[in-house]
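Here the complex is missing one protein chain, while the rest keep their positions.
As written, the chain order gives the labels A and B, with residue 1 at the start of each chain.
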Amino acid sequence: MKRLLRDRSALFGLVIIVVLVLCAIFAGVLAPFPQDVTTYHLPRRLLGPNAVNYFGTDRMGADIFSRLLFGARLTILIAVIATSAAVLIGVPIGLVAGYYNNRFSDLLMRVSDVFLAVPQIVLAIAIAQTLGPAIQNVILALSITYWPFWARLVYAETRSVRNEVFIEAAVALGASPLRVMVLHVLPSIASSVIVRTTIGLGGTILVAAALGFLGLGPPPPTPEWGRMVAESREFLPQAWWYAAAPGLAILLVVMGFNLLGDGLRDALDPRLSRGNDGP
Amino acid sequence: MAGFQGAAPLVRVRGETPLLPHPRRAADTDAMRLIAMIARRCLWMPPTLFGLLLIVFAVSHVIPSDPARIMAGENATADQVAAIRHQYGLDQSLPMQFLHYVDDVLHGDMGTSLFTQRPVAEDLIARLPATMELALYAMALAVLAGVPLGVVAALRRNTWFDHVVRLVTVAGLAMAAFWLAILLQLLFSMWLGLTPVQGRIDGWGPDPITGFFTIDAVLRGDWQTLFDAVRHLVLPTLTLALPAIATIVRFTRAGMINVMSSNFVFYQVAMGIPRHRIVWKYLLRAALIGTLTQIGLIFGNLIAGAVVVETVFDWPGLGSFAVNSILHSDYNAVMSFTVFAGVIFILTNLAVDIAQTLLDPRER
Partner (left out) sequence: MGPDLLAVRDVSVSFSTESGTAFVLDEVSLTLRRGEIMGLVGESGCGKTTLARTILGALPPNARVRGTAVMFEDRDLLTIDPGEAADEIRGRAITFVPQDPYSAFNPLFTVGDQIFELLRWKSPDRQPLEAGYSRARRQTDRDRALTLLRLVQLPDPERLLKKYPHELSGGQRQRLMIAMALLPEPRLVIADEPTTALDVTIQAQILMLLRKLAVERRVSVLLTTHDLGTAWEICDRVTVMYAGQAMETAPIDAFFHAPALPYTQLLLDSLPSGEAPLRGIPGDVPNLVAAPAGCRFHPRCPRATQICGAARPLSTQPRPGHWVRCHHGLLR
């Protein structure tokens, strides 16, 4: 923990996330125009950044800054619930598949292979389109699409830990498989899962934004960041702030999660795979 | 780690270390192992694709909308709608429809797009080169830019150069692709007027030989078209390549740093081998092996990224095809695309694994 706090970039990431959470919680207080989530003022549409509207106004005249702050709530909600669901589905599956080395395990992993055989975003789009534009459908689509990542990770880690002596000892002492899996295997693979989850939160936000961009997210006037970018397109190049602001928010937030995840990986176990979602 | 080739994955996933190979038995020969691996993968492909089809079929048939009605048009009578429904077999039970579809696919018929009225197979084949051209150029850019940056960043570890590089890679992986695309369009197309906003070409492309506009233009000596094709390629390639560049830089840098403290490096230093030689011949090779294992993964992500990028740039490839099909509830197209993409993914991963096995002598 101390090592984590000494890592400046990880600290920066943590700060960003804290700011995000605070913005989400206190959006009502921080936003200069909280009513702009739903109301509009056409006379004030498409103004550039100024003293009143820090990031300008959108096509309905709403204050972009305020909408961004309320959008933070949405972002966190989607990210946390979707990722949690994926973890809650994927980790047990991976644990069971990794612990028992039999045909059933193979089957479970084949099932996860099926989900991984196409680009995840295509699957997410398909599911979201089928179910309709709503926040719960976005969350559902993301959970269904992403649980295999955790299943695979936990599967591989469980298999390598499975042969460790302390697991054999627990089994020899008569511990039930469930007990071994939860009390012995899970803690030793926890750091991998935590790191993956932190970075997964960032990834979920990106895909959710993409869905919103394509019109598959929560419908207007919900201030979803991806949708805001899509709305801005017809007003380019004049209203550049309209496109820049929500994208910048996405960038900062995802960066925050990535930096924190990297820092956690370094602090928890520098030997962990340093890869695409890493170093 | 005990070997577990029995459940070796068909597709690579972000962040996974490549699993260790099965410990060799004395009777194995290299060729045999390679063939065994290929056979295993090919064997598992049909069931996986079948499962995929099942899922997509299930998902796309859950919705209440009625494609027969959409095709018939708003003013159609009930009889006309029923006729269309019968014509396309939509009045049969779902399981029957599924079996019919599978049967068709096995005979090479991927159905007719409910939207464009053309055979889906035709659409897929026509659009494949567009996506491949984009993806391959993006991949090339990613490697050519990413590897040297990663090497130099590792050599100048913790200097300002290294910090800048790391900042850029972190940002690159945190950027929404559609946002980057729009920003680039804003800057280069709208403000500077250097590149076109969208599309693959103005007017018609060169007469096709390979389907790659750039190659075909060169082969036909049509420099005007080549220039136009390149202008259209620039922004989409950049957008698609940025996350890949970031990933390659990170991997190469980490690989280099990892190898820099190896004993064989120390040995060569102790024996006075010139530094530039150690870095560019020996260190680089060892670091690249690590990066290579991720190439398949990166390429897979590139194809996935193409979905969004093609949509923003109105690029006529497989990605925009997939998105359009889904948004128009075009079942046949969606399912066929899924099969197609699945096959490509699995084959790409297989190719990478083969390459890796051949390149690392320790795997032999």
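Keep in mind that, in the parts below, contacts are C-beta pairs under 8 Å (C-beta built on N, C-alpha and C of every residue); 3 or more make two chains touch, one makes a residue touch a chain.
As the structure is a prediction and not an experimental result, all values here were calculated from the model.
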{"item": "Touched by the hidden chain, restricted to displayed chains", "value": "B"}
{"item": "Contact residue for the chain not shown (choose from B:34, B:54 or B:286)", "value": "B:286"}
{"item": "Absent-chain contact - pick from B:100, B:118, B:156 or B:277", "value": "B:277"}
{"item": "Residue ranges of chain B at the interface with the undisplayed chain", "value": "262-264, 266-275, 277, 281-282, 285-286, 289, 360-362"}
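The rule is simple: only the chains that are shown with their structure count from here on.
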{"item": "Mean-CA-position distance for chain B and chain A (Å)", "value": "22"}
{"item": "Of all residues in chain A, those that touch chain B in their complex", "value": "9, 97, 101, 105-106, 109-111, 113-122, 125-127, 129-131, 148-149, 152-153, 155-156, 159-160, 163, 196, 199, 202, 206, 209-210, 213-215, 226, 229-230, 232-233, 236-237, 240, 243-244, 246-247, 250-252, 254-255, 258-259, 262, 273-279"}
{"item": "Residue numbers on chain B that touch chain A, as the complex places them", "value": "1-2, 4, 6-7, 9-11, 13-17, 19, 44, 47-49, 51-52, 55-56, 59-60, 62-63, 166, 170-171, 173-180, 182-183, 185-186, 190-191, 247, 250-251, 253-254, 294, 297-298, 300-301, 303-304, 307-308, 311, 322-323, 326-327, 329, 334, 337-338, 341-342, 345-346"}
